[in-house]
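Dumping the structure here so I can ask a few things about it.
Complex shown without one protein chain; remaining protein chains in place.
Should a chain be cited, it is by its letter among A, B and C, assigned in written order, with residues numbered from 1 in that chain.
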Amino acid sequence: MPLYHNDDQTMLKDSVAPFVAEQAPVSHLRKLRDTADATGFSRDLWAQFTEMGLPGMLVPEAHGGLGMGHMEAGIVLEEIGRNLTPSPFLSTSVGAVAALAKAGGTQAGRWLPAIASGEAIIALAIDEGAKHRPDRIATTATRAGNGFRLEGKKCFVLHGHVADMSIVAAKTDGGITLFAVPKDAKGVTADPRRLVDSSLASHVTLDGVEVDADAVIGEVDAGGEILDALLAATRTGAAAEMVGVGQGAMDMTVTYLKERKQFGKLIGEFQGLQHRAAHLYGEMEVARATVMKAQQLLDEGSEGAKLMVSVAKAKAGRAANLAVREGVQMHGGIGMTDEYDIGLYMKRDRALAEFMGDVHYHIDQVARMNGY
Amino acid sequence: MPLYHNDDQTMLKDSVAPFVAEQAPVSHLRKLRDTADATGFSRDLWAQFTEMGLPGMLVPEAHGGLGMGHMEAGIVLEEIGRNLTPSPFLSTSVGAVAALAKAGGTQAGRWLPAIASGEAIIALAIDEGAKHRPDRIATTATRAGNGFRLEGKKCFVLHGHVADMSIVAAKTDGGITLFAVPKDAKGVTADPRRLVDSSLASHVTLDGVEVDADAVIGEVDAGGEILDALLAATRTGAAAEMVGVGQGAMDMTVTYLKERKQFGKLIGEFQGLQHRAAHLYGEMEVARATVMKAQQLLDEGSEGAKLMVSVAKAKAGRAANLAVREGVQMHGGIGMTDEYDIGLYMKRDRALAEFMGDVHYHIDQVARMNGY
Amino acid sequence: MSELDAFRTEVREWLEANCPPEMREPIRDEDDVCWGGRNFKFKNDAQKAWLEACVAKGYTVPDWPKPYGGAGLTPEQTKILKQEMKRIKARSPLDSFGIWMLGPALLKFGTEEQKVHYLNPIARGEIRWCQGYSEPGSGSDLVSLQTFGEDKGDHWVVNGSKIWTSYADKADWIFCLVRTDKTNKYQGITFMLFDMESPGVTTKPILLISGNSPFCETFFDDVKVPKDQFVGEINRGWDVAKYLLGHEREMISGGGAGGDMVSIGGAFAKAFGKNEAGELDDPILRAEMAAFDTDVFAYRAMGERFMDMWKTGRAHPASSNMMKYVGTELNKRRHELVMSGGGSDALEWDSEESKGGARARSWLRTKANSIEGGTSEVMLNVIAKRILDLPGA
Partner (left out) sequence: MSELDAFRTEVREWLEANCPPEMREPIRDEDDVCWGGRNFKFKNDAQKAWLEACVAKGYTVPDWPKPYGGAGLTPEQTKILKQEMKRIKARSPLDSFGIWMLGPALLKFGTEEQKVHYLNPIARGEIRWCQGYSEPGSGSDLVSLQTFGEDKGDHWVVNGSKIWTSYADKADWIFCLVRTDKTNKYQGITFMLFDMESPGVTTKPILLISGNSPFCETFFDDVKVPKDQFVGEINRGWDVAKYLLGHEREMISGGGAGGDMVSIGGAFAKAFGKNEAGELDDPILRAEMAAFDTDVFAYRAMGERFMDMWKTGRAHPASSNMMKYVGTELNKRRHELVMSGGGSDALEWDSEESKGGARARSWLRTKANSIEGGTSEVMLNVIAKRILDLPGA
């Protein structure tokens, strides 16, 4: 498959891009923020997403979804990134769907249709410390009665306080097991924190939470592979969103360079800034291609996907970070004001950079996967 | 002490700078190179150095030297760097003197006066692999008769094939011991290799080399501290030489920017190049200050010297590398020709970068010294 | 005992007697800073007592001459006072733009009368000043200033607006660049002083991405300014402004915006834990922190060298631009690493655990380092032209 959008994908982009830009531009984020919205996103907007069929785009057709791939999800995420749209799309429609579809079984049957119909919001309860270390999960699930008893603390759980279900990774006797923990489960408390980008992420405490045996997603002790699928999908999605954030910041900045005058010239005439903008363009193009390659390999089920996913998260992280830093700097004083949007891009980039492993984590993974 | 040259140091600089520039400019290096000189430096030039009192400038006055400090040695090394002058100054007059002066005793009495009088060339046989790892010395010295028997291989020994004596670091029962191994010792073979900067460094084989007990520099098993003194002095000296190399390259490049025309303008008018040149200037100034600080702390015998020496070697390494890379790039095609000097700066920088620990090694040391 | 040693003993005893224990606690937030001024409310009695004690000794501006409210200390004595205050972690008794900026300008360019008149209230914390340089649309390009003071004989009538006026909403007076001659683009600017309570002055705080509002937009609508309220010469305000910019840059590069120049990796090793080899347990972050620390220690050496050379007139006049450039870029990098080291905890914006998002807000704040007081791009231009002597353009 060539590494550009085919006709169907281009059509998808052509319908999603104006939809997001009109319904959920940056002013939409500002409104949620300035009204101290307690949900973290607009349920009205999510209903509109549902009308477009977006929440279930990765859900297999058998479960009422569109059965599309990561390349298509990336198209939506890039627009979400470009418009800084708050939404549960990445956690629910990408990460959770990847895990449930991989696992199949009871939980897939229960939640995938609900995701596709826009009814269910799912949170990913993976991280347990300030840094993403999914290979060091300490939360435990021990056999109790007919089911399991969960004990532990999770953090950086986006939408954790409003999610209908959280996917919780826990240690079991023989490995990792993923659990579908419903919202009302006894012993679960979610403490939502407002983050720098105005999103809400929870510290989740699992205090003797009892779940049935069929709460297991996939098989007991065999959650490692499902977790890998969840991580690969979510990381690639976050990378796609970051490409959108970086592109949005770069576009704003290039436009500014063509309008702002200093010392009697458009600042875009200064070669010092031209070269930096051109360098940024190159980095963004590299990031874009890398993210598409990761999406393609995931969609093909290729063995090489894991490496390219880490490359994509790292590279998109570097490029988007450069885009927002150069964006703020080239805007000068106005870039420091809350009134202007470029600072919001910097904030969203920071949160996405951290989500599901930062640049350092993924560069380290690249080294490990290459045996050093 | 303020961090600039005092009047005496300025006087020293005012006499050394024109001396080196006249007697040993880049053309001097070219001549040695083009005649495939087998010594690695000019003995005539060394005689002139001796007339100036330079070989013994760090030698204590009691041993016939000038008893100066690292700040003064740095002045000479910067000029050596700027003119790419081949000489045994760094190994002999800085590294070896630091070790011998620290150790005192028989070997100090024997060699320090000979260094000061310009008669003795000393080599430093420390490294044993392609990378500098002085904490992993495998060469052994075992008691044999009245003395020791040395067994091992050394490499990157500058002037090793012509040195009157080599300082060899070896493992003894209870630690590290340094030995003064004279040129004619049986079982020593030096295999000189021409390096990228046209200098000669030897692979030295120690095949059952027998030395007397008084060949020990300092005390048996107590060579660690002496080796530290040798390393600190040589690293700081190499850093000072690199500041000279970087400064020489930067000066050539800035001059070129003011002369070369492209697209109807002096290329120095292009802001893209101006900003890069200005950035380079900043990095070179940081490197210069850092090297002076390391010299000052060494001269004061401060505890903080070790950290600052690693900072200096790393920072001078980064700055000089930037200077030669920007130098070649900004010169364009002409910078790639052997006829033009900028490429020679790049070559010397490369050799100095590697000598006594490269940037990576020293950055790692900075982390370790700060406990992480 | 040398005279300086005697002075040190005297200072030590005075501090012991006069600096209240509360004033030896670290500054926690903006509220702990004593800015002085007509409307300043002391946070507590200790803050007031400490200011008054210092005012009485001239220690709010120890190196200013006594007739202007200082203590007339020599540079060596000033250094000792600072060392002793640092030793007991004494807070600064008074912070103000009057002390940092206007004071040095008046000391250099003011008349004797002006010095007595303006400096004493600054030293006593009675008048709080703000600075009016930038204008909307001018940014780094001060030549394009539009605020105009029309000459009306014994006064000017000033119209226009300023931006980035720090705490203008809390200041009593402003020192301000005003165009007084439209025919001369490069000159024709006067360094004026006037009361912020003058009719026609309004201010509007600017909300920043950090969530704070330390700056204002300030509007002048037919503001009357008496013709004796200027520094330097009429139409030569540039000379004063340039001197002050250099002074500001020196302050910033001398440590201010350079932040705490201490090892960052050591602190994070605790948070991350270490592997068996004793290394911070995130190898790539460790490498970046170590490279950063190396640059920090190096920058500190340059800072020392710069100050040594600057004080003795050995530094290139434009070298403060270079210090400013290197220091501010470094500080931005520091805060990127702090955020990275802090992970998702550092993203929190208003939780108690995060001290109200202190890390995130500081990180965002540092992005202005390379914009305020001359952008990094302007610094590089100046280095290229004035130090490297590169040609025009």
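Simple rule for what comes next: contacts are C-beta pairs under 8 Å (C-beta built on N, C-alpha and C of every residue); 3 or more make two chains touch, one makes a residue touch a chain.
Every value quoted in this text rests on a predicted model; they were computed, and no experiment measured them.
The hidden chain, counted over the whole complex, makes contact with A, B, C.
Mapped onto chain A, the footprint of the missing chain covers residues 2-4, 254, 257-258, 265-266, 268-271, 274-275, 277-279, 281-283, 285-290, 292-293, 307-308, 310-312, 314-315, 362-364, 366-368, 370-372. As for the chain not pictured, it touches chain B at residues 127, 129-132, 155-156, 193-198, 201, 261-264, 270, 272-273, 321, 325, 328-329, 332-333, 335-339, 343-344, 346-347, 350-351, 354, 358-361, 363-364, 367. Listed for chain C, the residues touching the missing chain in the whole complex are 275-277, 279, 283-284, 286-288, 290-291.
In the analysis below, only the chains that are shown with their structure count from here on.
Legend note: the chain whose CA centroid lies nearest the centroid of all displayed protein CA atoms is C.
Mean C-alpha positions place chain A and chain C at a centre distance of 40 Å.
Residues of chain A found to touch two or more other chains are 270, 272.
Shown for chain C are the residues in touch with two or more other chains, namely 377, 380.
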